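A short write-up of the structure that comes next.
The complex appears here without one of its protein chains, the remainder shown in place.
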Amino acid sequence: MDLTRLTAFQLRDLISSGKITAKETTKAYLDKITVTDKNINAYVFIDPEKTLKKATELDKKGNLNLKLAGLPIAIKDNICVKDEPTTCSSNILSGFKPPYDATVIELLEKNGAILLGKTNMDEFAFGSSCETSCYGVTKNPYDATRVPGGSSGGSAAAVGSEEALWALGSDTGGSIRQPASLCNVVGLKPTYGRVSRYGLIAFASSLDQIGPLTRDVKDAALLLEVLSGFDPKDSTSSEETVPEFSKKLTHEIKGIKIGVPEEYFSEGIDSKIKERIEFILGQLKKEGAKVERMNLPHTEYAISCYYIIAPSEASSNLARYDGVQYGLRVADNQLLKNVKNPMIRMYLATRSAGFGAEAKRRMLLGTYSLSSGYYEAYYLRAAKVRTLIKNDFQEAFKKYDCIISPTTPAAAFRIGEKTDPLQMYLSDIFTIPANLAGIPAISVSAGTTQNNLPIGIQIMADFFQEQKMLNTAYLIEKLQK
Amino acid sequence: MQISKEIVSHTGHLARLHLSDDELELYSSQLNKILEYIEKLKKIDITNIAPTFNVLNLKNVLRVDTVRPSLTSEEALKNAPDKQDNFFVVPKVY
Partner (left out) sequence: MNKFEPVIGLEIHIHLSTESKIFCSCSTKFGNSPNSLTCPICLGLPGVLPVLNKKAFHYAIKSSLALNCQVSESITFDRKNYYYPDLPKNYQISQYGTPVGRNGFLKIKNRSSNPVKINRVHMEEDAGKLIHDQNGKISFVDLNRTGIPLIEIVTEPDIYSPDEAYDFLQELKITILYLEIADCNMEEGSLRCDANISLRKAGDKKLGTKIELKNMNTFKGIRQALEYEIQRQTILLEEGEKVTHQTRLWDPLKQKTTSMRSKEDIHDYRYFPDPDLLTYEISNKMRNKFKDELPELPMAKRERFKKDYFLSEYDADLLVRDKFIASYFEETLKFHINPKAVCNFLTSDMVGVAHEKKIKLSNIKLTPKNCGKILNLVKEGLISIKTAKELLFDLLNYDIDPEKYIEEKNLKQMNETSEIKNVIETACKENSQAVTDYKNGKNSALKFLVGQVMRLTKGTANPAMVNKLLNEKLNKEEGK
């Protein structure tokens, strides 16, 4: 039996019934990583010895009836794990080991999960391809010449290549859903406030959410219910009750109302993707769903809005990387001879050496949007447009239970293909609105293109209505089998 | 051209990023393209629209004033690139 081919539910049954051990499970994944990751580059840190020790301890002394007992999980490199390297795939954090665990890490460990390792990502989650990582690009498991998507590309590729049972990612503008779609896995961004952000290294604080990347919808539901819930350490964490999503999952969706926004089927979208989504919508209709064309009129402004708000917040969030307390420090460089103040020289030298081009670009954009004289025209205006985008969804969800769209306008592109930053930004067009509105969204497999590249379908729902979204996704998944 | 190289350079200094001439050239043109795209926001009428800085409607999230143990100074300084006598050390600050 190849343990790495099983879902979390299947593995959990085997572990809790004593048929296999946590150690065997973990070993199977570590072996798989050894064989496969040379080609994929999904992981940036693993510590097999320590990981196996943890699994062995669990087998000996642990409670095997815990929700995630013995299930190994990969963690995106922007989530803090105590005393383990956590670098956001950036040189500026090289060597950094946080002295604390993120709340989600505490929850995983409390529930018996085994941490497999840290996965690659776009530097500070700035990107849609994993190409901005300081550790080099991760390869798409379906075509090594193509990107896995991003920024949670390492997590998506790890799950997609069966180097991980499942993984945590973070999603600021599509960073879970887009790579999930490109790597043929399930990716879920929870409602903003559903999962604690404490210990998630911030990109854009008002948009970031941690979420699961999994083999199937049921696993995503299980992981979500473990991760969710109020955290007193996060002032933006909701006290909304957390349903047992995985237990409540159902294929029965008769009478459900699905909105299909016209704006998400505009030109520029891959015709095969359009065809597959239309096909699935037809299937849903047959299952008793009411499917209607509708409008989200401010969709065209979402990218502009996002590319002001996210970089602005990022420019402030990333100011702390200055070489004083942790991470890279470069005291000086030749270009800074004219700067008299040695402290400022250190700031400039450290930050100029530590950040990659995309991080610099976004910090420049964000700093500019917030700077004196531009704040009203850019940041404040974007915050107001955000209200309009949010209102579009609020109106829509008065009528519809779910909104369905493609996850991305195209399947995985080639490594190095997108050199123009703006072109890269435009590829997030369908995923960004959910972050701006704060609503939950999931991407599940919608088949493949002619070249056999995976494509995803996105289901969005109203605030804290993850169950409705999961049920629809669960049915779609079944219908594709 | 909306944003000059001078402004990009100044913005870089605010963000404590030193940009070489080549970088300045590249980022100026890229930022201009992005800002040009973003211009479309100016088309929308935002009169009487309140800004959304965070989608959550939570109010008065507070914690009780109690002390919990801090890190030890060793833990606090563990990641420090330069330290001395329990202090972080930096170049002389004026």
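The chains carry the letters A and B, assigned in the order they are written, with residues numbered from 1 in each.
To be clear about the criterion, a residue touches a chain if its C-beta (ideal position, glycine included) is under 8 Å from a C-beta of that chain, and two chains touch if they have at least 3 such contacts.
Predicted model only: the values in this text are computed from it and were never measured.
J.: Which candidate, A:L30, A:L93, A:L328 or A:I389, sits in contact with the chain we can't see?
T.: A:L93
J.: Which subunit A residues touch the hidden chain?
T.: Residues in contact with the chain left out: 78-80, 86, 88, 93, 96, 98-100, 102, 197-202, 204-206, 232-236, 312-313, 315-316, 319-322, 324-326, 339-344, 347, 367, 370-372, 375, 379.
J.: Which positions on subunit B touch the chain that was left off?
T.: Touch set of subunit B with respect to the missing chain: 10, 13-14, 16, 53-54, 56, 58-68, 70-73, 76-77, 84-94.
Here is the rule we go by: only the chains that are shown with their structure count from here on.
J.: Help me check something: in the complex, which residues belonging to subunit B touch subunit A?
T.: Residue positions touching the partner: 3, 7-8, 11-12, 14-20, 23, 27, 30-31, 33-34, 37-42, 44, 46, 49-56, 58, 61, 63, 71, 75-76, 78-82, 88, 90-94.
J.: Within the complex, which stretch of subunit A touches subunit B?
T.: 95-97, 99, 192-193, 206, 232, 235-236, 238, 298, 300-301, 303-305, 307-308, 315, 319, 322-329, 331, 333, 335-336, 341-349, 351-352, 355, 360-361, 363-365, 367-368, 371, 377-378, 380-388, 390, 420-422, 425, 437-438
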